Structure formats: C-alpha cells, structure tokens
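I'd like to ask you about the structure that follows.
Note that one protein chain is taken out, while the other chains of the complex remain in position.
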Amino acid sequence: MSIAIALPTSGAEAVHTARRHVGDRVWKSVTWAAGITTILILGGVVAFLVIDGAPALSGTADTLPSHVSNIWRLTSPLLFGSAWSSAWALLFATPVGIGFALFVTQVAPRRLGTVLGSAIDLLAAVPSVVYGLWGLFVVAPVAARVYAWLSAHLGWIPLFSGTPSATGRTVLTASLVLAIMVLPMVATLSREVISLVPKTNIEAALALGSTRWQAIRLAVLPQAKSGIVAGALLALGRALGETMAVAMVLSPSLKISIGLINSQNPGTVAAFIAQNFPDASGLQINALLWLGLMLFVLTFVINSTARAVIRRQKV
Amino acid sequence: MKMRTSLSNAAKAAATIAALGLALTACASNEAPAATSTTDTTTASVTATVPALSGTLNAGGSTAQTAAQDAWRAGFQAANAGVTVNYDPVGSGAGRTGFASGSYVVIGTDDAFSATELSSTTFTLCATSDIVEVPAYISPVAVAFNLPGITSLILDANTAASLLSGKIKTWNDPAIAALNPGVTLPSTAVTPVFRSDKSGTTGNVTDYLSKAAPSVWTYGMVENWPTDLTGDAANGTQGVVAAITGAAGTVGYVDFSQTTGLGVASLINAGSPVAPNAAGATKTLSASTPQTGRSATDLAYDVNRTPSDPTAYPMIMVSYEVACAQYKDPANAALAKAYMSYVVSTEGQTAAAGNAGSAPLSSDATVASAVATAVAAIS
Partner (left out) sequence: MTRTSLAIPPLRPGRGARRADTVATIVMWACALIGAVPLVGLLWTTISRGLARLDVTFFTQSMRGVIGPGGGALHALMGTALITLAATVLAAPLGLITALWLVEEADRSSSPGVRRFGGTVRLVVDVMTGIPSIVAGLTVFALITLVAAPGTRSGIAGSLALAIIMVPVVARASEEVLVRVPEDLREGGLALGAARWRVVTKIVLPTARPGLVSAVVLGVSRVVGETAPLLLVAGFTDSMNYNLLSGRMASLPVYIYSQWQNKGVDAAAYNSRAWTAALVLVIFVLFFQVAARLIGRSRKETQK
C-alpha cells in the first residue's frame, strides 16, 4: 500500500494547509476550553462549599443542626454512613451489572439481549422518589421479615446484631435499593465496552476450542476492564450522592454502627442535608454545606485510591 | 442502502421528537386566558368597589401548610383571575430567610420569628421593622399507632411521652392497661416512630411533652428528635404514616388529617380524654395568649399545652402567616393584604379545613377578630 503524503507545493494545497491550521487551532481551543470549563465548574462548587461551609467549624450546640456539640460529631457518623451504604450497594451492583452485561452481549439470543439491554436503561430513569416509595412499600416489609429470621438464627454475627427493625428500614434495605438504582450505570457502561471488544478476539479463542467462559475471561474481560471500573465509579458517585430514595427508605441516627438489620443506622450526608436544609437557618446552613464539602473529600480520596490501584495493576 | 436506512431512521426519530414537541406548545384547559382590562366587578373581585387585582404574589415556607395553601390559593385565584399566587413549600427556615431577603412577599412558618431574629434581621421588602405575624393554620397532631384490631386508646401525657421516647417496651405495659380497662393489649414490642427531618410538628409535640409531662420528657422543645432515643426515624409526615402502617406495634405522632387507617389515641387533658378534633384544637388556642414584648401586629402565641378546658385537645400545631406591616412597594401591599385577608377570613379558613383538615380560626371569635385586626394593618 502506498501512502500519499501531502506536501504544500502549490497554491491550492497551500490554501488547504492554511485551512487545516485554522481548523486545528479552532479544534485545540474548543477542546481545551471544554477541559478547563469542567475544572472551573468543579472549582466553583468546591469554592462555594469552602467559603460558605467554613463558618460552621466554630459552631456549638446552640447553632448546629441536631444540637451536636461540634461539627465533627456530625461529620464522622454521616461520612461513615455514606461510605458504608455505598460500599454495600456497589458490592451488590457491580458483579450483577457485569454479569448482566455479559449475559446481554454473549449469552442471550440477539433479540432478548437488545431488549433487555435497553430496558435496563429505563431503570436508570425512574425518579428517585419512586425508588423511595418502592423501597418503603415493597422492599422494607419483606426485608423486615427476613431480618427477623436473620436475627433469630444468625444474630451472633456482628453484622446482624441488635434488635431487628420492625419496619425493615435499615442500611441493608437502603443499600439494596441503591444497588438497583446504580445497576444500570455498571450494566450499560460494561455492555458498551464489552460490545466494543473486537469480535475477532472472541472468535479466535472459541476457534481454539475454549469454552465461552474461558473466551470471556481471556478475551473480553481484560479489554473491558477499564470500562467496567468506570461504570463502577459512576455507580459509586450516584450512590454517594443519592438523596431522596435514601431519605425515604433509611431510618437514620448519628451513630457509627456496623449492624445491618437494626434501627440504629448511620445516616448519609446527602439525605441529612436534604432533611435539614428546609428548616435550617443561620449557622445550620453553613454546617450542611461543610458536610457537603466533606463528602467531596471522601469522593476524592476514594477515586484517587482507585486510580492508584489501577495504575499499579497496569504495570 | 446505507443512506436510505439512516434517512428513515432519522425520520422516525424526528417523528418521535415531534410528538413530544406537541406537548411543549399545548395550553392547559383549566387555565383561563389572562383577564382583560375591563373591570367586571360583579363576578371577579372579592369586594365590588375595589378594581381587579393583578400580578404575581410569591409566597413560601412551611411544608405543613401546603395543603391549606393549595386551598387558599385556589380560592383567591378564583376570585381574582388576574393574580397568580405561588407557594414554595421549601420549609419554615428557608421561608423566614426568604422573607428577610425579599424573595417572598408573604410566608408561612411553623416557628414564629424569635426575638433575636427580629432584632438582628432586616426585612428587605418592609418599610418599617414591624411585621404582621398571625396564626393561620391550626392543626391537631395525633398520637397514631398500629395495633391490629384496636382503633383507639386513651393515653395521658406521661404515658404518651414514655411510649414515644421508648421507655415503655411492650404494649401490655400496666401503665397503658390502667388507662384502658376492657381493652386486651397484645404483648407486641413498642416501636416508636418519629421524624428524621427537622420539623415544626416535632417542635410542637416536644413542646407539649415537655410542658405536660416534664418528669418523663426531659429534652425540652426541640425540632430534631433526640438522636439517642430508639425507634424508627422517617422522612416527613408521609414517611411516618408509611412506617406506622408498615409494621405492627409502631407508635408515632402524625398530623391528624393524615391518620386514616391508623389507630388514634385520645389524650387526657384536665382529667378527661379528648380525641383529636378541630374544635378542640381551636379551644387550646383560645386558652393561649400572645407572647409579650412584641409589636401589636405580631401575634406569636405561647401555646398553652395544659389548658383547663376538659374539651380542649392539647397537642396542636400552630403555624403562622407573616407579612410586612408596611411594604415599600404598594403593589406588594395590595396583593399581600388581599391574600392575607382571604386566608384568615371565614371562607378561607373553611376551605383550608376542607382540604387540609385544619381547625378554622373562625370557631373562636376572639382569636379571629384579633387576627383580622392585625391583618387589616397591612399597608
């Protein structure tokens, strides 16, 4: 194959090159502008939270929400609650999402795969209020019965300690509802990147006599890994930031506890802000914004750690 | 082949979007076109001699008042077709902040402005520092429970406080049995249900418990339920109702209008049990006096949680409507005065009672006239 190299030798080609330079300059400025705008947006949000949240550091029991003596008494249990419920949600959603994506792209008959793949996107669009109502009226009552059984038979495990909640509105229930909410993020993104794996790789593995699972493990998953992780991080972001559904389904308190089935559940930052902002006044508003900032810091730490781990694995 | 497929696909997509786009231009059949400039005073205005009002009135605040505000706005807009009244149920705190900053002309708030707030806040839309603050929404708050087969119980303040704070562990406790002879109480565990969000209802309930049962309830009047108490924390009135409905043995405090299907307790006041009812709620307000040290148009009440009237229902929520005593902008003054007058009028209070289950002010002539006088001072 011969490769044609364009050299500006004549007038027409000089115009072409000039147009290319203009085009490239426009391209460069537009794309750089986009990247910088994104950073500015985040910078704006962070600046707002820092400026308006800092006054809360000097708060006392009279001025802070829930009459806590200082802001850290709010921050620790709520950050724990956000991290704890999101971790469980991700633990449920990531494997199921990957399995779902693999099913839709590799195992299912073509029609079923397309329909199911598109249908899971619909799950992402259900309003969080409806998830809250569903969690409250459908999931919690069933969960209450399961928790009663768990407490009676497996109550010695620290996760199942304490009196089981009669209403079923616990961290485990909230995590389950969150898991269903974030499942589409993992499933869709995984499905997209799995379908972008060159079919020749998979066919080669199958032609060499591997089973479908071996082909998936060898040809598909390594190529799709970064996309799956991206889906999981998007899911984590949604889970950490989910406000309405958690507010309706979880019975929060300000205690750090790992019990999954009793009613002493750590609240989450997002739900706490939503539930206290309407009636907040004065320094209480600043405290809520400080909590938002702390959640940001948590997200930042988790994401940086995930990146560091991935980078180390690539080498 | 390629081109045809992509063209027909694009056509399908365009058709789908166009179908959606139709919704963007549709008109609502229940919204009459804007009022014309001719003043047809016989059908439009509330009073025949005032020219038709027009404009937008932005109000906001307490979420508890939303159903009542729906009724007030509907009635007021029906009588004044040129006016749009908006009510943002953003919460009492956000409402008070909004009133101070000028984003709301009139607000609803579960807590009256405190003395500290009044001295340190400048009200942007007001010409003077005086406000008109009147109780406009009075609602009985019920102790609701879920015990299969039992629709009502009798409780006194101490027992109610013990149940809600988790001191009583099972329903067949002697304290409850003593007040309810003849009722077979099950041995189900008691699960208290309370609000997880900061709320004026919680404030009113804890105020009642601290004044009527001070030996049992030691937390005072708080708007966030104490976090070291056991039980289920639910979001909003509806969350509490859902939690109580969802499990047997639960007990919580709910606005009486939302207790359909739940068991409701009668509270013992001045020796006799009173079931939650609108008339009884107004009687409690009648037995209360406005706080001292405030301006003549600021009727923030010190609610009497232990009224001596044996037919008064003591656990009530009083929510206020606030406006400037004197507005900088006469247009705001006209709209605010007209709206507030409607809100506190017999017609308005009856409409609210119909939609929100509140207790009409008009049941008590003294309170009603005091409120009307204060509202008439808006200018």
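As written, the chains take the letters A and B, and residue 1 is the first residue of each chain.
Rule of thumb we're sticking to: contacts are C-beta pairs under 8 Å (C-beta built on N, C-alpha and C of every residue); 3 or more make two chains touch, one makes a residue touch a chain.
Quick caveat, the model's predicted, so the values are computed rather than measured.
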*Can you list the shown chains that the absent chain is in touch with?*
A, B
*Of the residues listed, A:87, A:116, A:159 or A:256, which one is in contact with the missing chain?*
A:116
*asked:* So one chain is hidden, and I want to know which residue out of A:85, A:151, A:188 or A:284 touches that hidden chain in the complete assembly.
replied: A:188
*Contact footprint on chain B, counting only the chain that is left out*: 2, 5-6, 9-10, 12-13, 16-17, 19-20, 23-24, 26-31, 58, 60, 63, 66-67, 70-71, 73-74, 77-78, 84, 86-90, 98, 101-104, 236-238, 257-258, 260, 351, 354-357
*Which parts of chain A are in contact with the chain that was left out?*
3-6, 20, 23-24, 26-28, 30-32, 34-35, 37-39, 41-42, 44-45, 48-49, 52, 95-100, 102-104, 106-108, 116, 118-131, 133-134, 138, 180, 183-185, 187-189, 192-193, 196, 198, 201, 204-205, 208-214, 216, 218-219, 222-223, 226-227, 230, 233-234, 236-238, 240-244, 269-270, 273-274, 277, 289, 292, 295-296, 298-300, 302-304, 307
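Operating definition for what follows: only the chains that are shown with their structure count from here on.
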*Within their complex, state which residues of chain B touch chain A.*
63, 90-94, 96-97, 110, 117, 189, 191, 193, 196-200, 222-224, 227, 230-235, 239, 242-243, 246-250
*What part of chain A is in contact with chain B in the complex they form?*
65-67, 136-137, 140-141, 144, 163, 165-169, 247-248, 251-255, 263-264, 267, 271, 275-281, 284
